[in-house]
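Left out: one protein chain. Kept in place: all the others.
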Amino acid sequence: MRFEPKFRWLPTPYRSVLLFIVWLLLSQSIEPVHLFFALILAVVIPLLTLRFRDPQPLIERPLLGLRYILRVLADIVTANAQVALLILGPKARLKPAFVTVPLDLQHELPITILASTVSMTPGTVSAEIYPSKDSLQPGEPMPQRCLLIHVLNLSGTEAELINDIKQRYEAPLKEIFQC
Amino acid sequence: MLDNVIMLVFAMISIALLLNLYRLLRGPSIPDRILALDTMYINSIALIILYGLLMESPLYFEAALLIAMLGFVSTVAVCKFLLRGDIIE
Partner (left out) sequence: MEHWIEWVVAFFLLLGGSFVLIGSIGLTRMPDFFMRLHGPTKATTLGMGGILLGSIFFFYTHGETSVHELLITIFLLITAPISAHMLIKTALHYKLKTIDKTTGKENIHAAQQKQHDRKPLP
């Protein structure tokens, strides 16, 4: 796991690429003026906002990240169809539950991505990440963190669901960030 | 044919907006009302885009983008206010 960027003037390379693309999408053209301005924004905005952020682990395997995004997109479609069926089906058969998922990840950025993925995909919404950083004494080591999720319909056992989330989403994230 | 389909989708989204309005008025708690508002602004984005399709003009997307941003920020701001009693500390 790395925290220090390769170039000091480009602290978050992938975010810069994202800013570049979003600015081009927003101005809907690839004329030199817009390309130039997008480049300036992509370099200046990460430098300006650098001091507001805690250092986060860097993405080590961008190709795996791309595969992760595609998989999540496919999962969103299937999971949404499932949720739609559950909503239209009989209410009495639903088994809502709160489940605690113990996490192997430690840092804020990977956990945030995992929580958002869990919210978007399999009939679950992430509710709480604990213990939070503010509750620690300074210098105290980070304890094991957990994710509280609400499940619309718990079809199997809790252990199955936890295992599913850990294998399908957490393991690739661990590989992407190498932590 | 496409005009009829667009009208049908208009009707669907209007019904969805009415259902949201019911939840907004009925409550019973504050988070329920925020959720209803949040869903309402997403549905209104859909309405604006459909209107743009009907008029065959891509001008309406800027408005949709603005509503998307303002709606998200306002939802988060209200939630933060309820959680901490302050928005910017």
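By letter and in written order, the chains are A and B; residue numbering begins at 1 in each of them.
Rule of thumb we're sticking to: a contact is a pair of C-beta atoms (placed from the backbone, for glycine too) under 8 Å apart; a residue touches a chain by one contact, two chains touch by 3 or more.
A quick note: this is a predicted structure, and the numbers were derived from the prediction, not measured.
Enquirer: Taking the full complex into account, find the residue in A:T49, A:N80 or A:Q167 that is in contact with the omitted chain.
Expert: A:N80
Enquirer: Considering the entire assembly, which residues of chain B contact the chain that has been omitted?
Expert: These residues of chain B touch the chain that is not shown: 1-2, 5-6, 8-9, 12-13, 15-17, 19-20, 22-23, 29-32, 34-36, 38-39, 42-43, 45-46, 49-50, 52-53, 56, 58, 61-62, 64-65, 68-69, 72, 75-76, 79-80, 82-86.
Enquirer: Need a quick check: the contact residues on chain A for the chain that isn't drawn.
Expert: 22, 25-26, 28, 76-77, 79-80, 83-84, 86-88, 91, 94-100, 115-117, 119-120, 123, 125-128, 130-132, 134-135, 146, 148, 150, 152, 154, 158
Assume only the chains that are shown with their structure count from here on.
Enquirer: Centroid from C-alpha atoms only, then distance chain A to chain B, rounded to Å. What do you get?
Expert: From the centre of chain A to the centre of chain B is 24 Å.
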